[in-house]
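What follows is a single structure, written as structure tokens, with notes after it.
What you see is part of a larger complex, with each chain still in position.
Order of writing sets the labels: A and B. Residues in every chain begin at 1.
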Amino acid sequence: MGRAGCTDASAGEEIYRLAAEIYPICRSITGDGVRQTLQHLRGHIDLDIREIPSGTTVFDWTVPREWNIHDAFIKNVEGKRILDFRCSNLHVLSYSVPVHTNLPLTQLREHIFTLPDQPDVIPYRTAYYAERWGFCMTHNQLLALPDGIYEVFIDSSLEDGHLTYGEYAHQGESADEFLMSAHVCHPSLANDNCSGLALLTYLARRLHGRKTRFSYRFLFIPGTIGAITWLALNENNLGRIKHGLVISCVGDGGGPTYKKSRRGDALIDLAMSHVLKHAGPQATVNDFAPYGYDERQFCSPGINLPVGLFQRSNFGSFPEYHTSADNLDFINPAKLAESYEMILIVMDIVERNCFPVNATPKCEPQLGRRGLYSSVGGDKDTPSQNMALLWVLNLADGRHSLLDIAIRASMPFSLIADATHRLREKGLLLD
Amino acid sequence: MGRAGCTDASAGEEIYRLAAEIYPICRSITGDGVRQTLQHLRGHIDLDIREIPSGTTVFDWTVPREWNIHDAFIKNVEGKRILDFRCSNLHVLSYSVPVHTNLPLTQLREHIFTLPDQPDVIPYRTAYYAERWGFCMTHNQLLALPDGIYEVFIDSSLEDGHLTYGEYAHQGESADEFLMSAHVCHPSLANDNCSGLALLTYLARRLHGRKTRFSYRFLFIPGTIGAITWLALNENNLGRIKHGLVISCVGDGGGPTYKKSRRGDALIDLAMSHVLKHAGPQATVNDFAPYGYDERQFCSPGINLPVGLFQRSNFGSFPEYHTSADNLDFINPAKLAESYEMILIVMDIVERNCFPVNATPKCEPQLGRRGLYSSVGGDKDTPSQNMALLWVLNLADGRHSLLDIAIRASMPFSLIADATHRLREKGLLLD
């Protein structure tokens, strides 16, 4: 895919709009919220939606029962909803079992989660694998609750059903794949991960119909159990995955951040490190660690795929993380566009990377007579285009890839790849 | 040896007491001072005391004649002892030949060693392999000496006898050994090396009767010639030494300091570097250099054992080094206890280190249903116990040792080893 054909000023706006559209939906690791989200994305790309029955064994795990929720509230003694699921789907502990009872504040407290250090935001909490129920609210609201009896109601269901995920494949010249994955299990959290879902959907749409060297696979899967399920069902085809990125939190003002794959020296690791190095001083590259998003599964020791994690702010490092403050004001089109552009650059690296071989390796070829070099010499400064030509010629010994050369020259990959193209046109590189 | 069973608040006090008991003895590389010291230690551990005859060839060296000293003084013209060996055994140049004569101050000066930069302390000097005699005193005392004739007297003997050293072996399950060595040749110097002798004696005593994986060998040997002698006599058994530490100067307030073995990447080097990294910012790890204590011999190119040097302050780096200021006030129980604890930690690493293998390496196992993970998710902070479990599972591919994992995770070894134990109990690691 040519880069120039892909980026445009509207990319950030379109990704933002899509993120905003799916933001209100109450998602969890299973249930109708996931289905609604995937159906919405299907309006943009031809998404395959898969349904895996509860009880299916996937490696060490079992696909859980499906959870759905219709309403939930806490009413005070006057019958007024002092907490209402319809106002924020974060109010209910995800996977809460149904409950309808009256109980005093002292007992209710045991089911309420708040953030005393951030008293104005609602935390996001889950209890997927325990039969519990609970509510989340701001700490200030909890402090203001008078003693008394409260009516609690959660109209949820936890029954055999399915785990739902979406998959989109773009066929390239080669069966070798670049995998990109975003989690679809979080409720109304804008950065984590409406931003990622929207960015990947936009990217997949722009990729449609374009000729690429690699095939691209996009996964829209529930975190952890979704990744484990997909890996278990596709275990025999994992060898074709040559590069991969988990995408989350790509719309906020921090970062960018890249966490390397478990391998640490995979091409995706070198390429993303290169992209981030040229993205500015605030960019951070971290070594792999076994906590985070679905790279935990992709990089488990028996899977060990070359899959890293791309984000703006590192998860858990910003106060809005997993709270109601991760809303549509927390992300913005400019940063979404920047994130999108960085992914295009890394795709460009993967697509164009090769191991050039100098056709005239003994001394430099005469660039001047081929129109590749200025005719007046003696200048102190050499344009970076000339330097790129010299770097490619010098390292084109079949053992250095274009990315290796770009790293060694401290130049953007595209400058090196463009110089390679010009040298190849003049017959200075072996085909 | 379980760590918990070993450390207690009294360790530092007991080590200090033992150091204080042997402090007054006048030791040298041979002679009765060494014998008295070893006899004293024998009151604590079942020490083997070996006597090697003068004249024995040990590699490039010959065991020297035995030196003993009974009295020494300088008297002024009034017959008053203005320097008295009975006040400080540092007053006499170690291995001084006998002398009894009268001579003027100008000639006497040639036999007197002082420290002009530290005019209030007596230096420690030796002349093992030259027929010399001499005295050491404070520089201020030298400056105050009036001209005149002085009577000098050294009642020493330098005769065929023996070189004496002590050895204690603790038998473990394996014949593979952890060697610990302290030099026993210095006179009244508290840090260098009464502290080391006392710490190793205490450690050997606490080890008695405990079941260990490795065997432990403790050497109490004269510096240089003692180490050379021991290595020459035990040359055929050196292959069983898998780890080793030379211990000296372990009671002062500086450091801790570790000097790596000549190999530089032996397990003892990685383990001690790890221990010191977690000991605080003032800890220092140095590369091997061929000057220092008996690691010089253990790490000579034809021996090349994995033996490093553990100290608090690096020898030669503190003003009290090799002076009368290295006395019992210069060491303290708290620092001795700290040093002892660090050696217990490195023993724990050596004892418990292994290469775990994940029994469910494809994706993470479900820790929650095994009671290894909190049931409520979404929290920003992951307890370090959980992180330790994830690190072990992720790197348990048979190629990473527990120490490798601890280093990679920047976590104390014990946390990783304890997590490994819990995972093994749940069947999540292959036996």
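In this text, contacts are C-beta pairs under 8 Å (C-beta built on N, C-alpha and C of every residue); 3 or more make two chains touch, one makes a residue touch a chain.
Everything quoted here is computed from the prediction, not taken from an experiment.
Q: So 2 chains are in place, but how many copies does the full assembly in this file really have?
A: 3
Definition applied: only the chains that are shown with their structure count from here on.
Q: Which whole number of Å gives the spacing of the CA centres of chain A and chain B?
A: Centre separation, chain A to chain B: 53 Å.
Q: With touch defined as at the start, can you tell me which chain B residues reach chain A in the complex?
A: It comes out as residues 358, 360-366, 368-369, 375-382, 387, 390-391, 393-397, 409.
Q: Considering the complex alone, what residue numbers of chain A touch chain B?
A: Checking each residue of chain A against chain B gives 58-61, 93, 113, 123-130, 132, 134, 224, 227-228, 231-232, 235, 262, 289-291, 296-297, 299-303, 316, 321-322.
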